[in-house]
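The complex is shown incomplete by one protein chain, all other protein chains being positioned as in the whole.
So that you can tell them apart, the chains are marked A and B in the order they are listed, and the count of residues begins at 1 in each.
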Amino acid sequence: MATQTLTIDGKLVTARPEDTILSASKDAGIDIPTLCYLDGLSAHGGCRLCMVEVGSQNRLLPACTTPVREDMNVSTSTPRLVEYRRMIVALLLAERNHVCSVCVANGHCELQSMAYALGVTHVRFEYLSPELPVDVSHDRYGMDHNRCILCTRCVRACDQIEGAHTLDVMGRGVNSRIVADMNQPWGDSVTCTSCGKCVQACPTGALFRQGSTVAEMEKDRTMLQFLVTAREKKQWLV
Amino acid sequence: MDLQDLRELAEKERRSQAPRSIRCCVAAGCTSANSMAVLDNLQQAVQDAGLKDKVHVSPVGCLRLCCEGPLVATDPDGHLYHKVAPGDAEAIVAGLGNGGFAARRGDAASPFFALQASVVLDNCGHVEPERIETYIARDGYTALFKVLREMSPPQVVDEVTRSGLRGRGGAGYPTGVKWSMVAKNQGDRKFVVCNADEGDPGAFMNRSLLESDPHKVLEGMAIAAYAVGASSGYIYVRGEYPLAIARLKTAIKQAGRLGLLGTHRCNSPFDFRIDIRIGAGAFVCGEETALMASIMGERGLPTPRPPYPAEKGLWGCPTLINNVETFANIPAIMRQGADWFAGIGTDSSKGTKVFCVTGKVKNTGLVEVPLGTPLRTIVEDIGGGVPGNGRIKAVQTGGPSGGCIPAQHLDTSVDYEALGQLGSIMGSGGMIVMDEGTDMVDVARFFMTFCMDESCGKCIPCRAGTVQLTHLLTRIIDKVATPQDLELLESLCDMVKNASLCGLGQTAPNPVLSTLRYFRDEYTSRLRAGGVVRRALALPLVSLS
Partner (left out) sequence: MARLRLATTWLGGCSGCHMSFLDMDEWLIDLARMADIVYTPFQDVKKFPENVDVTLVEGAVANRDHLEQLEQVRAHSRLVVSFGDCAVTGNVTAMRNPLGKAEPVLRRSYIELATVNPQIPDEAGIVPALLERVYPVHEMIRVDYYIPGCPPPADRIRHVLEELIAGREPKLEGAELKFG
């Protein structure tokens, strides 16, 4: 089928049939908050920040995985959605030890900027304060589980872009943890190519370059899309 | 094998049956109460009494009244014996045909049995789960032959649609609609999957059925495969059901050997093979997308729908997923027709439903009733009410996804819509009776803790939300929560329900919401006023010795 026309936040938008609500919104200059989505990687649908309302149906839909449909009427930031997003970010802030002031990613963290963009003034939930390790066994990179939000961008970057699949998730629920190979120190991993794509993909300070101190860990979040475009379209667009 | 062979086999089996029989339950409930020893002793006692040709001792599946196990039934006397010990074998054999063995005799005509219906469980307790011949002798696999010989796939789908059968896994999606979608969708291959990952606390319908009558489920799957055009199928059984797995394996092997499954099954041009996949104990793998991921060898995580399994399921192919009990209804519908089936139940909920009645109730066990039966009939007449003249406070249906129905609504008709209106769900069939001593906030916390432990961790609302909900409920139980905490509990329930990725998270708040709806005072009476220092009094201070 040819192009689809839909309404997003009252604005008429034309989209390709293969577009999702998220990609169509982005092209139309409408910003939908995301944390687990990253251009260049497959959609995950886990963070639930991109939930939108469609038409009059009560059920919310994740923009990152919902294909556009002709005549869809999408609302991306109703009061209810904003309240849910605040709650989700607050849940993340309470889940692990996100101490922004002493974090390598302070000032460059998507969780931090998402919190203030959504107007999270404080966290009403109980801080869980889990005791979590920091893996600095790798020569070049470190993994701080205290800062991880389990978005799995690193896992997907490692699998889908680098093809190494060193990283994956073990455990379940709140005890889930990113692991290297069969849950061994990252430095002992035989599959890791030390490419660093996971570090660039990570939204927070959970993955960082060794030697970075507070606020020093800036990341290039366009790197993966650049690689994908280069590979698939042979276009080296910076 | 063709139809003639099947009929001959059935006839042969019927002829070989002895005039008297003793049926001993060997499903998991009774075996855990030592029924295998009872079975051995019964066989020995028959041999010792020289009745080997006249009395057949058969290991059968569930006889339903699980709380009184091990259960033994005798035919044609119609006696049912309760709590049979291995030492009772001789007395039972001696009592055959002359009044029975009074000391252990139960009332086989009690309301527990008299008020039940049998569609799904009609073979349970009659066929021997490890002998396909006994299933064939009770018209087993005739529905499959009928379908393959006399009906086109669209006719089969149409028959299921007209029957009004709805999914028995909990959500109640119309089975015929699901079948027709899979049948319509094009794919190189198609799959039929049986969801036997029964995980709700207090639910064991699927286990009992698979342990008692595995061939019925296989036959249902084989019919479905023909209807939707699938050539292979999987039964996904949780690893905690070793007996069900063993019996399914035996059943698949036997059906394959007789040519009822496999290549050119039933002498037709169609192939259908069934494999078993064993779950590793994650509740979320009962969710269909997580279940498929697990079958494909991946981590059992749900994925957003669409695409639905009917479009892109296993390995991207159209896949039909139904619950054990849904498949078990199919052979009867094909044999007796959609109209017969649609004659049972209510306008929108057709047929029967199997429940596991447990908790504070006299008769716990497996109960099959027509849909639309009042809840009171199930828990008070069939279940016998609370032991010791206690009173029912609420009935929990639908497990961790369901809700508590308070005593004032006991006259509700048990169907999909009525239960939904009360804030609960039909669910897979767990039914937990609670008496007046039950603390409803604690019940809510029990289910929330379950969901927290079973959350896969993929989406944030469920992963972190269930933890916070559990904490808030604990604060309320510990009497340190404030009215603001209760507000937070309610708004978090709302978010988790609406924003979670899969059914596990979306329904996790239900036990809280339904207890809040009917037993709100049990929450509010434990709140402390938001004083100056909110929780200081309850805070532990470090003690320095």
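One rule holds for everything that comes next: contacts are C-beta pairs under 8 Å (C-beta built on N, C-alpha and C of every residue); 3 or more make two chains touch, one makes a residue touch a chain.
Bear in mind that the values here come from a model prediction, so they are computed numbers and not experimental data.
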{"item": "Which of A:130, A:163 or A:211 contacts the chain that the document leaves out", "value": "A:130"}
{"item": "Touching residue (missing chain; options A:7, A:77 or A:106)", "value": "A:106"}
{"item": "Touching residue (missing chain; options A:4, A:23, A:97 or A:200)", "value": "A:97"}
{"item": "Residues from chain A at the interface with the omitted partner, ascending", "value": "93, 97-103, 106-107, 112-113, 115-117, 119-124, 126-127, 129-132"}
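Just so it is clear, only the chains that are shown with their structure count from here on.
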{"item": "Where chain A and chain B are represented by their mean Cα positions, the distance between them in whole Å", "value": "38"}
{"item": "Interfacial residue positions of chain B with respect to chain A in the complex", "value": "282, 284, 299, 303-304, 306, 452-461, 463-468, 471, 484, 488, 491-492, 495, 498-501"}
{"item": "Residues of chain A that touch chain B when the two form their complex", "value": "44-48, 51, 58-60, 62, 65-67, 83-84, 87-88, 91-92, 94-95, 124-126, 128, 149-150, 168-169, 171-176"}
